[in-house]
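Before any comments, here is the structure.
Of the protein chains in this complex, all but one are displayed in their positions.
Entry: chain A
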Amino acid sequence: MLQTKWKWIKRDWVLYVMLIPALIYFITFHIVPLIGMKLAFQDYRILGDHQWVGLKHFEVLFSSPAFFTVLKNTIIISAMKMIFFFPVPILLSILINEVRHGKFRNSVQSIIYLPHFLLWVVIAGIWISLLNPEDGGVNLIRNFFQLPSLDYMTSKDHIRWVLVFSEIWRSAGWDSIIYLAAIMKISPALYEAARIDGASNLQQLRYITIPELSGTIITVFILNLGFFMNAGFDQVFNLMNNSVISVIDILDTYVYRIGLVNGQYSYATAASLFKGVIGTVLILGTHFISKRLTGRGVW
């Protein structure tokens, strides 16, 4: 058994060499920093010994009503993004795949990838202008249809939807790449056979494309769940205003304010650790459920 594995390694040594930089990256930036998590159980001092304080910082965290508000916001915003954002790149990749005209297809792809390269501070500026109740594009359209202007940015009912749609605008195009690659991998013979059998485009989509994509969809879904508690620091930070703090203040912005700005690193580490644990539980839980139900998981 061991000999067979060694043979594989010997055969594919180039691939293993290529893996080394990635391993170094993960060890340096993702494994080693785990040691720093001990800070959540200490009162950190720059010089001298750090005092172990047990669960003190977690107790403070869980006794704060503000923490539960930000936790609730994080879960709601993440769930909304998961439900409404997740299918969009899949849909987009299928639509792009249906475009037959090469140049048009390339243009569409370039245009939808473009927002991914903009910083959230720029995107926030664009969206604030676009949603401006006085002369923003969205409200001009509303006014054209005799509808009153809405101040989306300061409305507690709308701001979370602004987060979802701005996320879709920015990332759906880029995220569709992975699905497009998966579609490209599907054997053309399957489509040819289906067409000979008289399958319509919709039937080809239903019986070939989607089943072939399901493995990728499940993997991406499970991996995304691992980042479920990352509701989007940069996005929220740039789109937040005083009118909507209570509905879009998330764990990351809370940790930033209390931990980094106020210098309470132990408290911030406790909040981050809590967030990380939830992410791990979600990823493991979904993986095992998926394995049970579909036989597919992340590994």
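By our rule, a residue touches a chain if its C-beta (ideal position, glycine included) is under 8 Å from a C-beta of that chain, and two chains touch if they have at least 3 such contacts; residues count from 1.
To be clear about the criterion, contacts and distances are computed from a predicted model.
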Chain not displayed: protein name in its UniProt record ("NADH-quinone oxidoreductase subunit H", "Cytochrome ubiquinol oxidase subunit I", "glycine dehydrogenase (aminomethyl-transferring)" or "Extracellular solute-binding protein"): "Extracellular solute-binding protein"
Residue of A:Ala79, A:Ile210 or A:Leu260 touching the missing chain in the full complex: A:Leu260
Interface with the unshown chain - residue positions in chain A: 44-47, 60, 64-66, 125, 128, 132-134, 151, 153-154, 156, 241-246, 249, 256-258, 260-265, 267
